[in-house]
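Before we start, here is the structure in question, set down as structure tokens.
What you see is the complex with one protein chain gone and the rest in place.
Chain IDs A, B and C follow the sequence of writing; residue 1 opens each chain.
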Amino acid sequence: VRLDDHGSQRSGLDPTTYAFTHRVRVRFAETDAMGIVHHANYLLYLEEARVEYLRSIGRPYTEMRSDGTDHAVLECFVQYRAPLHFDDQVDIHLRLAGTTRATFQIDYLVTVDGSPRATASTAHGAINAKGRPVRLPTWLVELAQAG
Amino acid sequence: VRLDDHGSQRSGLDPTTYAFTHRVRVRFAETDAMGIVHHANYLLYLEEARVEYLRSIGRPYTEMRSDGTDHAVLECFVQYRAPLHFDDQVDIHLRLAGTTRATFQIDYLVTVDGSPRATASTAHGAINAKGRPVRLPTWLVELAQAG
Amino acid sequence: VRLDDHGSQRSGLDPTTYAFTHRVRVRFAETDAMGIVHHANYLLYLEEARVEYLRSIGRPYTEMRSDGTDHAVLECFVQYRAPLHFDDQVDIHLRLAGTTRATFQIDYLVTVDGSPRATASTAHGAINAKGRPVRLPTWLVELAQAG
Partner (left out) sequence: VRLDDHGSQRSGLDPTTYAFTHRVRVRFAETDAMGIVHHANYLLYLEEARVEYLRSIGRPYTEMRSDGTDHAVLECFVQYRAPLHFDDQVDIHLRLAGTTRATFQIDYLVTVDGSPRATASTAHGAINAKGRPVRLPTWLVELAQAG
């Protein structure tokens, strides 16, 4: 698996091109001594948005996990464009960006008041309880094709 | 279980009264927008010190876990005395402070260059893979009595 | 400053005795290899609830910070009663539990579906931009007396 070489351009800056939006509010604990959100914490926002996206399409991640399937993170890419601050209301826009037999990619745009703060992409593989790759479920492949 | 009501006094300020010391260096990610280490991250230092203490007495936590026993955290108390900053070399002094049939307490002193920054206590219970309380191993009870 | 010696009993199990409730949903990143929320992360929930409480009473923490006042955490105590799991909807109940000239205490009850998962208390001091203690604002003292 390899994130698309032009991933960051494909994660464009137009929120209307994303399928789903989830809002988080920045915790004080997520800031660092530069007074802004630490770069690692963006990945927590992306993950929370993925979980809410799956819930919104009727495929809650908890059900997948109790069925023995996990979504391992294979790759991540984040481009930080402008800082986030404590108490900001942050919108995570996302869309399913493509699949292979065993992997899928999600693209993200992070905004505050409509202004871009970051773009990102993550690649995931479906794995079973032993950590072995398994085929993506049909609904996920079809969803990517429809999107 | 209940941490001793005078726990913070028992976690005295004299490093020589503690059985074990472990040093950590503050990560930038552990600071917050006040420019100091976020209070929740002290618990990570205490945990890392517990793990190193168990290793130092020949009872590595990974072995306990592969034998099906975990040490659930039942209570924690931290008194923050002076801030920690990025890149500080922090000494975590600890001692086993008491046991019951199923629980044990650890007291901590946190210093930088010998100067106290925090005192703390944690209470733990031995649990099996299903999360049920189990008896403490004999060596742990004996260690507490010896200490 | 010293948390009340019977703090954990005062943080009772009846949600109706708390002034404010804030709901968070457990992130996957907040779990650990025991399959439950790591004990340090409860402090993040308490902090988020404090911030929302201050907003709800018209005293947003961001305003205090831009006025040069911070609320340093002086002490924390948490009693873990039952684990939290990924995707749980967690209610953080809190109340202002007392003040001195420069410090205040908050008590918490953490529940899921009304069932208690943890009780906690935190003690805070008002500090200025140089980290020096300052008097609590009048409104905070009056609020504690009224509560």
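Here is the rule we go by: a residue touches a chain if its C-beta (ideal position, glycine included) is under 8 Å from a C-beta of that chain, and two chains touch if they have at least 3 such contacts.
In this text, all values refer to a predicted model and were calculated from it rather than measured experimentally.
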From A:Val26, A:Val51 or A:Leu74, the answer for touching the chain not displayed is A:Leu74
It is residues of chain B that touch the chain not shown, namely 25, 27-29, 43-44, 47-48, 51, 60-62, 65, 86-87
Listed in rising order, the chain A residues that touch the chain left out are 2-3, 5-6, 8, 34, 39-41, 43-44, 47, 70, 72-80, 83, 131
Logged for chain C, residues touching the omitted partner chain are 28-29, 31-33, 35-36, 38, 40, 85-86
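Just so we're on the same page, only the chains that are shown with their structure count from here on.
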Relative to chain A, largest Cα-centroid distance belongs to chain B
So, in whole Å, the Cα centroid of chain A is separated from that of chain C by 30
Cα centroid separation, chain B vs chain C, in Å, comes to 22
Touching at least 2 other chains, the residues of chain B are 40
